[in-house]
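Notes follow the structure.
Entry: chain A
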Amino acid sequence: MSKIAVIGGGIIGVATAYELAKLGEDVILFEKNYFGSGSTFRCATGIRAQFTDGANIRLMKYSVERWERLEEELESEIGFRQTGYLFLATSEEEVEAFRANVRLQNRFGVPTRLIDMAEAKEIVPILNTEPFLAGAWNPKDGKANPFKTLFAYLRKAREMGVDAREHTPVIGLEREGDEITAVKFGGNGGMESIKVDAVLNAANAWAPLINAMAGLRPDLVPIIPYKHQLVKTEPLEGGQVEPLVCPPSWNDAYIIQDGEDGGIICGAGIEHEAKSLDDYEPTYDFLRGVLRYAVKIAPPLRYAHVVRQWAGFYAKTPDRNPAIGRLLDNLYIAAGFSGHGFMMAPAVAEAMAELISKGRSKVPLDWEWYDPYRFERGELRTGAFQIG
Partner candidate 1 sequence: MSEIPDYLKRGYITPGELFSIIPKPSEDRLRERPVAVPECPQEIPCAPCREVCPTGAINMPTPNDLPVVDYDKCIGCSLCVQVCPGLAFFMVQYVGDRARITMPHELLPLPERGETVVLLNRAGEPVGRGKVVTVVPREKSRGDTPIITVEVPMELAWDVRAVRVEG
Partner candidate 2 sequence: MRLTEHPLLRFERGREVTIYFNGRPIKAYEGETIATALHAAGIRALNYSVNKKRPRGLFCAIGKCSSCLMVVNGIPNVRACITPVEDGMRIQPQHGRARLPEKAKPPEFRDAKVVRADIVIIGGGPAGLMAAIHAADAGASVALLDENPRLGGQLIKQTHKFFGKREQFAGVRGVEIAKILSEELRKRENVQVFLETSAVGIFQEKDEKLVFAVRKNREPVEFRGRAIIVATGAMERSIPFENNDLPGIYGAGAIQTLMNTYGVKPGDRVLIVGAGNVGLILAYQLIQAGVEVKAIVEAMPKVGGYFVHAAKVRRLGVPILTRHTILRAEGKERVERAVVAQLDGNWKPIPGTEGTFEVDVIALAVGLRPSIELLQQAGCGVRYVRELGGHVAVRDGWMETTVRGIFVAGDSAGIEEATTAMLEGKIAGIAAALRLGIAGEEWLKEIEGAQKALDEFRSGPFGRHVLEGIKKAMVVGG
């Protein structure tokens, strides 16, 4: 049994801590704020396998299969529902591109298909069919409750002995050669240190700071926090916008009904580089902008009341694919999820735990594709489509 430190109490860190405990490891988990406070609790809840490259499609197909069994495994209700993702095309060229994506996804066993607007209207009763030509529809995509999911993982992890600490920032790493030997952390007024056998950097937007503590260049894994904002309406009855609905050509705007309270979450690619790692200030341009897209997608939304606008980070890498793998002999990273951490968590956590514990994993995760050293080598992947 090894002592493994997981840094970052978001969904990736918590889920990996759980998976490591399942493999019999002795895990200590550090979160500088409260669990989920970084990106997880600010996400748009969506889960999809409709990506445009093989690596992400394969990973997400596996992840969705894990999601399907997660409630049972964690013995908690997590609000996972396969309500689908519906992408909408506004031009013939886009319909063609959708067609190609559908073929690619089908090849990996993802049941996406092209649908006409009559069918789309049945799926989304308040949809404005007029501007759109066709939809790419995968009924297996879906959503889950980030709060309940994170706490379900956390509860199980703790039951299995994980020492999960919130409000406990990591303030230093001790390194000898290519090995991290100890983690220094703050807490109730003092500094403590603990000897470790391995460390996982699951700090997402904060990951470069952790890498720097390990003596690595912060831009070795270049992760830049972008404010991704959301606006949510007050609770509504379900069944009006159950899937995530997105016309990508409208600045990646999307709407999705919260599986919990039925409030409609509205997002768009109106992004701003965060001024700092605590810059969660929502912006006025987003508020006006996103709602103009949203009411064009679903006009009855004009009568809904907005109750909340908030920002979270898309911790973006240059190719918007995460960095997953080994950085030093016993320092690992799973960060830079560029908006996909929540949906990928079940698969990535399992793969990462197996890598740390056994040196290899049976999860269909393309290690080379997500290699954290690819940026240094200048090998960028084709940008992953980034709708949450």
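By definition in this document, a residue touches a chain if its C-beta (ideal position, glycine included) is under 8 Å from a C-beta of that chain, and two chains touch if they have at least 3 such contacts; residues count from 1.
Criterion applied: all candidates are chains of the complex that A comes from, given by their letters.
Fair warning: this is a prediction, and the values are worked out from it, not measured in the lab.
Asks: Since the rest of 1 or 2 are in the complex but keep clear of chain A, which one touches it?
Replies: In this complex, the candidate that touches chain A is number 2.
Asks: Within the complex, which stretch of chain A touches candidate 2?
Replies: My answer: residues 125-126, 128, 234-240, 261-262, 281-284, 287-288, 292, 295-296, 299-305, 309.
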